Each structure stands twice: as C-alpha cells, then as structure tokens.
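Missing here is one protein chain; the remaining ones are kept as they sit in the complex.
Naming follows writing order (A, B and C), and every chain is counted from residue 1.
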Amino acid sequence: MRIEVLESAFDPWREVFKQESSLSPGSFGATAVFVGTMRDMNEGDTVTQMTLEHYAGMTEGHLSQLAQQVQADHEILDIVILHRVGTITPGDPIVLVGVWSEHRAEAFEACEKIVEYLKSQAPFWKKERLSDGADRWVEHNTAGPRQVLN
Amino acid sequence: MRIEVLESAFDPWREVFKQESSLSPGSFGATAVFVGTMRDMNEGDTVTQMTLEHYAGMTEGHLSQLAQQVQADHEILDIVILHRVGTITPGDPIVLVGVWSEHRAEAFEACEKIVEYLKSQAPFWKKERLSDGADRWVEHNTAGPRQVLN
Amino acid sequence: MTITVRFFASLADRVGRREELISNEGIHTARDAWMHCVSDIPIPGNALVAINQEYSDFDATIKEGDEVAFFPPVTGG
Partner (left out) sequence: MTITVRFFASLADRVGRREELISNEGIHTARDAWMHCVSDIPIPGNALVAINQEYSDFDATIKEGDEVAFFPPVTGG
C-alpha cells in the first residue's frame, strides 16, 4: 500500500505500473484506477494554473485510515493513493487512486469509495488562477456518481 | 476512440498513456480505467494457462456500437477498449477499458457500463488449463458490482 | 447460395466442428439450421444464437446468404 502527497509532477500510469510490479502475477484479477486531472476550464472560466493546499499530517493520516478500512471491508489486495500539492497547470494529474482485487466488484466499489471520500473529507483545497490573473478559491467539488459511502 | 482485439500481449498502462497522449491537455478532468488480468486460481483450482476465443467481426462490431452509444449517453471524451485473444498465462492482461471525461461521475459510470456489457454480451469465451493438464471451458462470469446496465 | 452455420467454444467442441455450409432448402429458422447440422444433439438450454453477427432467437427466420452462429454464454472480460 502506498499513500503519498507529492510536491512535484507524477505520471499516474507509470506509478500504477510500479505499484502493480510489487504484486504477485496471477494473484489479482481486477484493477480499477481513477485519475483526476487539472482542466483548463471551471465554471465557465479559463483557468491557467492552480495551487493545491493541504493540511499536512491530517491528510496522510486520514487517507491511511481510509485505505486500511477499505482494504479490510472489500477484500482488496493493494491500494495506491497519490495526491499532488503545490502549483500545477492544466493537464497535470491531481490525484491517482488505484485498487487491486481478485474480482471486479470489489475493485470498482473500493476505488469509487476512496475517490468520494477523498473529494468530500480529505483536507485539500484548490485555488485557481483565471486568465485575467485573478485568483479564486474553489468553493465546492462537483457531485459524485452516486452514493457510495456507507 | 480505439477498439481492438489483440492476439499478443499488451501493457495496459502503456496503452492508456498512449491513448491519453492523443487528447488535448486540460480538456479532460477524469479518467476511469479497468483492467482484467488472468489469475492463477479459479473456482478453487490452479490454472496454468488460458485460451481466449472470440467471434471475430461480431466482437468488434458490438464493442464499437457500445462505445459510441456510451460516448453519446455520458458526455465522454474518449474510450479505449482492448481485449486479448489466444493463449495467455497468469498475470497477463485480458481486457482494458479506459474512459476520459470532464467529470468523474461520467467516467466511472461509462467504464463500469462497458465492463459489464463486455462481460455479459461480447462474444468471448475462456478455456482454462488446470495443473493436471486438463482443459475446461469457463461456464460463467462472476457477478458485477451492481446493476449498471440500463 | 448457401447458409453458413458456425459453432463456437464449448458448443464447437460438442458438435465436433466449427463451420458448415448448408443449402437453405426446407430451412426457415435458426432452429431448423441446428437440427439440420446436428440432428443427434438437442439444442442446449443456455445456447445463444446470432444471425449475421447480431443476437437473435432460435425461431427467427433466416434467408439465403445468412450467417447463423451458435455459442454458449459468453465469458470474456
């Protein structure tokens, strides 16, 4: 299991490959991955860069607790959660959640549960810079796919 | 969009990276990926290899129709579906489904819908070789996470 | 003109062949095609049928040049 807050850019597909390489081939049958990426538009405005702030310590502690809980509840073999902080530009990955399990039901459910938790509970905040140079804090995240948190 | 049946091994993370490279950075905010991988166990038995058969033509036609339908229904930016055929061994990827969209709800829903359709409708069949050398056809797939097909 | 009948996976093993070309005389439905090809084996209860690569049913009408395929439940993905 790997839970990390990163201060520099990362390639999510390379990180998934690396994490998977530590698993025994043939042990897992399903991998579900979510990657959140910075868009160049939000609420109708062009966004040129974004600064991600977090509550160091609380973030990592909560994500670790969550990952352990989800692993126990859903028969999960491994989990990777990476979240970027600092200043980023459109196209940069913000978050990676990867889950490995024997069967697909567990992988999908665990991946969505972690993403929804992360969006609603983990102490990260986004500040956008608009094309006119003004900064604004993002006030709320968009809704999730359906209620997956128990 | 890329829909392909492959007769040789593929690296799903490399293929996702390649597909994503063709998209405009900043245009997508969410990527949901599912990879199905051959396990070394099924129904309590050790499996040493597997042969995947498909109905060439019907498979590609149905998957393309599905992908176009899902893209229209869910505001999806891009889709990749790769499915292996031929003889494989434990740890080999069988299927990759990757979906890019602006927001996560659409990506998750579209990815799961494609995977469930693929498991229940696409004309692929698996034959397993057990550790004693005997071959057996897989009779049915395991259940999906929940009802996602409309 | 003929009808192409195809069998896949465990059904191909069971009937002992993968493809057969038949004349359409007296063959009106997918069920007729099965009976013509494999008269000694009843159609398995879980068998699926596709006509020209679209899912269909055993009582669907087939015509000259059609491709009729019989196969077990799918197990890909």
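Of note:
Definition applied: a residue touches a chain if its C-beta (ideal position, glycine included) is under 8 Å from a C-beta of that chain, and two chains touch if they have at least 3 such contacts.
Every value quoted in this text rests on a predicted model; they were computed, and no experiment measured them.
Counting contacts over the entire complex, the absent chain touches A. The set of chain A residues touching the chain not shown comprises 36, 52-55, 57-58, 61-62, 83, 94-95, 115, 118-127, 137-141.
The definition used in the following text is that only the chains that are shown with their structure count from here on.
Here the spacing of chain A and chain C, counted between their Cα centres, is 48 Å. Per-chain Cα centroids separate chain B from chain C by 26 Å. Multi-chain contact residues of chain C (touching two or more other chains) are absent.
Listed for chain B are residues 36, 115, 119, each touching two or more other chains.
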